[in-house]
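Missing here is one protein chain; the remaining ones are kept as they sit in the complex.
== chain A ==
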């Protein structure tokens, strides 16, 4: 177990293009960090720099306070799960898992190897498949073998490079929860690269959003969602993603393509002095005006719009409203889309309506919008004008506390279930255990050495 510190890390390729640019992250012991961003944002490169498969151009990488920039991957004691699993096809599942132990020559006796592999296999429900070759396993099983290889050797940290992207949707959900529970039980520091929203939001203690090699924001999923630092983060996190409406500010009134919206005074103050802003509205901030309870109605404003069509999903429904932005605004939206990896942002607003709503496409309807929750973004810099940094920090702090609690509970439960026999506790005082075993079965140990 270890903490990992990235200190102004830079990765430049031969042509001078910075794939990773000045990224600093402090990863605490036992923390689960997600690196997320559109393709080509440098998240995988960053992970490979940590594990040592890519050279670091500039900056420091510290593991437990020790600088490891120049150490070979094998000296960093990190375990990595590759996107395509990278199992050794000529070895059985058992030997695949035992591979790292066998490489550390002399450190483990044959009995210890067997014990560790059997333990890892039973944690991952691979016991029945130990003698099979990877080629005969299903995708999910291969994935688990790759994880087995990581957990068997008591690495300081786990690194995951999009480990679930090759699985089908159902299996992905299952493996996601398995990874999450395993991480909590082992309490091991983890860095996880993904481009999947759901994985990022559900697994991470903190999520680092990267764009073109630069760190945009690192915070708990809730802070990212509720207090995004800029347009990019706001648009990247959340599905369906946040709607961006160009608007002009006139006092307490926002003039948008959907109509005039009354702003709460406090938000209006923050946007004061700006002529043009981008209004960020999450789909769930909208509601069918007929279904809004009276006491909430005053927290927002209503407007009339025609939905092009609706999609009913059972628990809720999505409605789509097209709008026509001014040409210069359209340019702004297209730039934003390019940043997000999309071709063109359609001037469209997605609204989430209650499943009971009778609003249908093609008819004009009255829609209510919770203006308290709006975000206002600077049209030029993309900065979030209405971000409440303190509230955000509070959310992340809470997440940190929850994490500590979860790890403690998981380990306690695990200790009770396995009678203290499993994994971390045993590994923690590995020396003591070895000595005991040696004293108790000196005959066996000698025999093993005799081979």
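By definition in this document, a contact is a pair of C-beta atoms (placed from the backbone, for glycine too) under 8 Å apart; a residue touches a chain by one contact, two chains touch by 3 or more; residues count from 1.
FYI, contacts and distances are computed from a predicted model.
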{"item": "Identity of the absent chain, which is to be given by its UniProt protein name, from \"Carbohydrate ABC transporter permease\", \"Mannose-specific PTS system component IID\", \"Aspartyl/glutamyl-tRNA(Asn/Gln) amidotransferase subunit B\" or \"Transmembrane transport protein\"", "value": "\"Carbohydrate ABC transporter permease\""}
{"item": "Selected residue (touches chain absent from view) among A:42, A:134, A:187 or A:382", "value": "A:134"}
{"item": "Listed residues A:46, A:79 or A:258, member touching the removed chain", "value": "A:79"}
{"item": "Those residues of chain A which, in the complete complex, touch the missing chain", "value": "51-53, 72-74, 78-80, 82, 84-90, 99-100, 103-104, 133-137, 139, 142, 149, 153, 166"}
